[in-house]
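For this view, one protein chain was removed and the others were kept in their places.
Entry: chain A
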Amino acid sequence: MRYTAFTSYDIVLLAQGLGVSLALFLATTIIGLFIGSLWAVIRFYRIPVLAQIVAVVAEVLKNSPVLVQLFLVFFGLPAFAKINVTPVEAAVITLSGNTAAFVYVIAVSAIESIGRDQIEAARVFGLSRWQILRRIIAPQAMAFAIGPLTGLLVNQLQVTSLISVIGVVDLTKIGNILNLRTLKPFIVWAVVGGLYYVMAKLVAFGGARLEKRLRAHTAWKGL
């Protein structure tokens, strides 16, 4: 006879899955924010060749399914480049790249939203391109981008659930395991879904607070 009742150990399992999902989300968010911003800076400086490469890579990444990218990294790298990757490595590479592509798009449009006239003023007063980026563009672009970035991260959090298909034991994978054992899909998936929901709400809440801080500091309501 199958043992279908829930046990207290299931909570530990769920917590572990939650931890894996969260850790992957945080790691890929940090890497993605860094790489995406770096790409945007490369574009800002119009670095020849690199800027074009970045534009193409971002274009490809944001217009193809994450799952396909994940398979390409997990199965493709070992097959073609003879590089073995663990499921976690494949997940980190894929999700970081995907986040970076969207961060790039948001950062570029945030940078472009800043009026040319103030940048010209800063140039005339002798500020270097780097000083202009740091003191004029970055603070305003950040205030502008924080809303779309929060939306992006809430979405990327859900996207992490895809990595369970290559064997990463994340929250969704734990859900699968519990579901197969207990045969109580409605309860299991409601709990798992609830946990994703709470995490998403926390991300959105953090983003909204940060946005309020950045905007309060700038007081642009009149513009």
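Quick note on the criterion: a contact is a pair of C-beta atoms (placed from the backbone, for glycine too) under 8 Å apart; a residue touches a chain by one contact, two chains touch by 3 or more; residues count from 1.
Definition applied: contacts and distances are computed from a predicted model.
Peer 1: Just by its UniProt name, which of "4Fe-4S ferredoxin", "CbtA family protein", "ABC transporter" or "Peptide/nickel transport system ATP-binding protein" is the chain not shown in this complex?
Peer 2: Answer from the UniProt record of the missing subunit chain: "ABC transporter".
Peer 1: Using the touch definition from the top, which of A:7, A:86 or A:118 touches the missing chain?
Peer 2: A:118
Peer 1: Of A:18, A:136, A:153 or A:171, which one is in contact with the hidden chain?
Peer 2: Only one listed residue reaches the unshown chain, and that is A:136.
Peer 1: Which residue from A:41, A:55 or A:127 sits in contact with the chain not drawn here?
Peer 2: A:127
Peer 1: Going by the touch rule given at the top, which residues of chain A touch the chain that is not shown?
Peer 2: 115, 117-118, 120-127, 131, 135-136, 139-140, 143, 217-223
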